[in-house]
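My questions all concern the structure below.
Left out: one protein chain. Kept in place: all the others.
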Amino acid sequence: MGMDGILALAGANLVSPIILSFLLGLVAALVRSDLSFPEAVAKGLSLYLLFAIGFKGGAGVAAHGVDALLVAALFAGVILSILLPFIAFAMLRFLTRVPVIDAAAVAGHYGSISIVTFVAASSLLAGRGIPAESYMIAVAAAMEAPAILSALWLAARRGGTAERVGAELWREILINGSIILLLGAFAIGWFTGEAGLAEIRSFIVDPFKGVLCLFLLDMGLVAGRGLRSSRGVLSLGAVIFGIVMPLVGATLSLAAGLALGLSFGGVVLLMVLGASASYIAVPAAMRVALPEANPALSLTLALGVTFPFNLTLGIPLYLLLAGAVTGN
Amino acid sequence: MGMDGILALAGANLVSPIILSFLLGLVAALVRSDLSFPEAVAKGLSLYLLFAIGFKGGAGVAAHGVDALLVAALFAGVILSILLPFIAFAMLRFLTRVPVIDAAAVAGHYGSISIVTFVAASSLLAGRGIPAESYMIAVAAAMEAPAILSALWLAARRGGTAERVGAELWREILINGSIILLLGAFAIGWFTGEAGLAEIRSFIVDPFKGVLCLFLLDMGLVAGRGLRSSRGVLSLGAVIFGIVMPLVGATLSLAAGLALGLSFGGVVLLMVLGASASYIAVPAAMRVALPEANPALSLTLALGVTFPFNLTLGIPLYLLLAGAVTGN
Amino acid sequence: MGMDGILALAGANLVSPIILSFLLGLVAALVRSDLSFPEAVAKGLSLYLLFAIGFKGGAGVAAHGVDALLVAALFAGVILSILLPFIAFAMLRFLTRVPVIDAAAVAGHYGSISIVTFVAASSLLAGRGIPAESYMIAVAAAMEAPAILSALWLAARRGGTAERVGAELWREILINGSIILLLGAFAIGWFTGEAGLAEIRSFIVDPFKGVLCLFLLDMGLVAGRGLRSSRGVLSLGAVIFGIVMPLVGATLSLAAGLALGLSFGGVVLLMVLGASASYIAVPAAMRVALPEANPALSLTLALGVTFPFNLTLGIPLYLLLAGAVTGN
Amino acid sequence: MKMHEAKRVEIIIEAVMEGRLTNALNEAGVTGYTILPVSGGSGRSGQWSREGQVGRAGGMVAVICLIHPDRLDALLESAFAVVERHIGVVSVSDTYVLRAERF
Amino acid sequence: MKMHEAKRVEIIIEAVMEGRLTNALNEAGVTGYTILPVSGGSGRSGQWSREGQVGRAGGMVAVICLIHPDRLDALLESAFAVVERHIGVVSVSDTYVLRAERF
Partner (left out) sequence: MKMHEAKRVEIIIEAVMEGRLTNALNEAGVTGYTILPVSGGSGRSGQWSREGQVGRAGGMVAVICLIHPDRLDALLESAFAVVERHIGVVSVSDTYVLRAERF
């Protein structure tokens, strides 16, 4: 598929209600409308999405079984999560003049993952009838935390002053709410299987895409407000980083996915995980452990640049790339 | 259809879960039960309703096409919104002794519209299988703001001291959250059409009426609390205004709708828009621009008198009136 | 059915997504994850559940009619609610050393009922195709408040210093939000019947179980946090009470249900009501009327011991007991 | 700007008692106050948080009342009658207000 | 610990005016403040509560501002210009802060 194909696919992706809802939020925030979601509603939507995506993943594993690949995929995810921050750090130091401590914090975000980007990609795959390994959601959970380790190591090593990371912080990171909810729902879905899914299908399957629209509308609002209030935070180099880094992450993940022998859909999802940047778990950990790092920089990059890029152009691109390589 | 017909229709309307939920809330508040919805839940429900009604309107336009009438209907809506406050103002000054500034503020509410009244009427029409122009939701959005202009003009002209209405306030009014969300969702629905609707139908169509019940329960609670805490605010003249004004608004809108050549359903919806009074956009604008106006008066009238009147008796009446005139 | 049967049933019960969601919350709280639901979301979920369960009960009554048994069942419920606190009080004074005032407060909780336990039991019955009287939800509402009377009498009589319980407190208790919402929705469901249910079925029926999962997840989190923060509050005697008292309540209710001639399903639900302990209405009333009572004790017992017991082992046990006695 | 002496009373009280407190304040002629939500806390009766809670028990609110010094005693007496047997704290600080005619 | 004299300004103002107030503060060079949600209250214009409300009208927020005493007047003037015609209250108390370089 040539450039035409890419554009056609990106175009098709762009006219989905999901993407347009995000753009609506972005535009509303940029024109300074007072449209806003209460914090509790946003959290409620995200609890729903985490529960639903975890449960469906687990039910999928119950239906299709699990093989040795699961362990290998988890392992690959962890390695990617540990490795990507080093690349991100080097790239940032090359492209921008941000201090070591900020570069380390940003790097941590890019090693970790954005679950809503993963959800949007799953949705696109499902819409096109492309199957993927159900346990990829567990891989997503496994990739949330390891990147933090690398970020802290980079900060400490390279002159930053990372707070002594006690057992307490590790506990917080490893069992943070979103990991527990994802993995817990995954376990419940796996355990109760098809029967469990049938019981709650009309809650977690049928309305899922609609809820995702509302959540992305909110994400658009938050991203837009972030962009507006941090004018000046982003240099050109940083913006370039925010677009090139996901491509690098996706490419490395493509290689890993092929090496593992994941399905076409699985490879795409791993690419999306590699390409996306955390906006929930890592920011909180960084505030605790690297309080001197500027949170506006990481969040604006992750939510204002990389997230929209992945959502609109990135995902279709990864789909095409994976398709070209695997012959799908 | 004679008086019997009116009563039969009003009766049928009254036994819908939607209306009864509102009455439940009203009663609960009047007996001072502590039943209450958290602010975030109420806002979440209203975000859902605005998104869903906007999207469905847009998808309807995509399905049935759009004609020159759309522009004419938008134009008529704007004119009604500008005109009605003058009538409301005169009627209030005649029926009550409220100060000029309060009369102007109330007038602004009645020129604008109540989206939930519109939603309840759409629901009733749909239940009876009466089609209506899908773009009426865009007309609703267009009627939200112009009335504010008239109210401010009345206040300034007639001795009130309206704050200099800067560009800032206009920006706020024209792109306030509910207008943006309605029109944005309308645009997305239009753009993605049937396919988009199919993707999120089980979120925005199937559970819609149930969500509306919960929202009206909350509206009943808020209206009842308002009535209780503003005993004494409403004179008899004001209550008469709160019931006669919607009839006047509906009648003028009926004339406009017939002149435009809207369908039977479209005429009814335009009447409902003319008859209803704002309880979200206008109150906020009035607090900024006419801080001396008593907010309890406007809100108690709009939410405690006119809204229940429209919901229970008004909508069936407008349906009958329009039916009698158009021969449906 | 022997011990095997009990275990098999309990096992089947345990692997439902509903129970597992509760356990997930419990575990997450016990390992001190930061997973949490905003207060507004928890309240929103509970408003939904009360509205849905009330409405469905009413619609059920509309469908199957109502007989003299309804009044008798309501009466029996009130008597149970008044009586059980005396047993609970005596048992607590025997098993533990808690002061009179605390024993009275706890006793009030156990005379009243837990609506979510009732909902979980209804769900289990429905899943096994066991019918039950639809009006049991009205019985549940009737059992909420009377126990408070007994608790206050016990506290005043036995040396405690119950605040003079004015008309104001009685009003608050009798028309507290959950009673009004349950009974109001019940009335609406009854009144609008099958037609009303059809209108909002895809909101209150289809997604019901899924919403219940999320709510139980939250209950697990709250129960787990309560257990964690009140280590030391519970003596062994208190824990024994928290498990034996539901058995006593269930047994008395079994007798009452048989005497009334309720159906098999109805008997089970009455047992569940007798066995469960309030965690919403009674705690609030006790804080007002018996401020010296230690709230941590009542809540930890009701939510941390009895609720999980009923949810996991109790309900299947009551089902078997009732089955054995009625020959089902 | 011209400021006027006043007292700032802060009452942290159980949410279930909110209505009783504001009624008592109204009866004592104190009609100006503001209520802030409280998300958690700790005291002699232990630690608590509103997260995920449904019931009204086990939560508190903060009532802030700016008042002319002369009227402080009436306020405190009516407030104390409500708070007395309940958990919660009452503190009074000196402050200055704009627009004294409002207090 | 070394504490430094400062003023604590508490402005309770209509939610619709929040943006205008913070803009005015920013223009007056006051860039440090914290906004607390308010759930209800009572004043000359009656009693209100945020429960179940959808619109932004009919709600208030509390803006807390710790400031060096020298800069108090500038703050009050800019705040007063916004609050003047609106309902709401402004109070100023003496306080002490850690880390004076921040104010």
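Here the chain labels run A, B, C, D and E in written order, and each chain numbers its own residues starting at 1.
Criterion: a residue touches a chain if its C-beta (ideal position, glycine included) is under 8 Å from a C-beta of that chain, and two chains touch if they have at least 3 such contacts.
Predicted, not measured: the structure shown is a model, and the values here were computed from it.
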item: Left-out chain, listing which of the shown chains it touches; value: A, D, E
item: Of A:100, A:205, A:296 or A:325, the residue in touch with the unshown chain; value: A:296
item: Residue touching the undisplayed chain, where the options are A:91, A:181, A:280 or A:320; value: A:280
item: Positions on chain D contacted by the hidden chain, ascending; value: 10, 12, 36-44, 47, 60, 62, 73, 76-77, 80, 83, 89-94
item: Chain not shown, touching residues in chain A; value: 36-39, 41-43, 46, 163, 218, 221-222, 225, 229-230, 279-281, 283-284, 286-288, 291-292, 294-296, 299
item: Contact set of chain E toward the excluded chain (per top definition); value: 1, 3, 6, 8, 22, 26, 31-37, 61, 64, 66, 93-99, 102
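To be clear about the criterion, only the chains that are shown with their structure count from here on.
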item: Steps in the shortest chain-to-chain touch route ending at chain E and beginning at chain C; value: 2
item: Contact-richer chain pair (by C-beta pairs counted) among C-D and A-C; value: A-C
item: Mean-CA-position distance for chain B and chain A (Å); value: 41
item: Residues of chain C engaged with two or more neighbouring chains; value: 36-41, 43-44, 202, 206-207
item: Chain D, residues touching no fewer than two other chains; value: 56
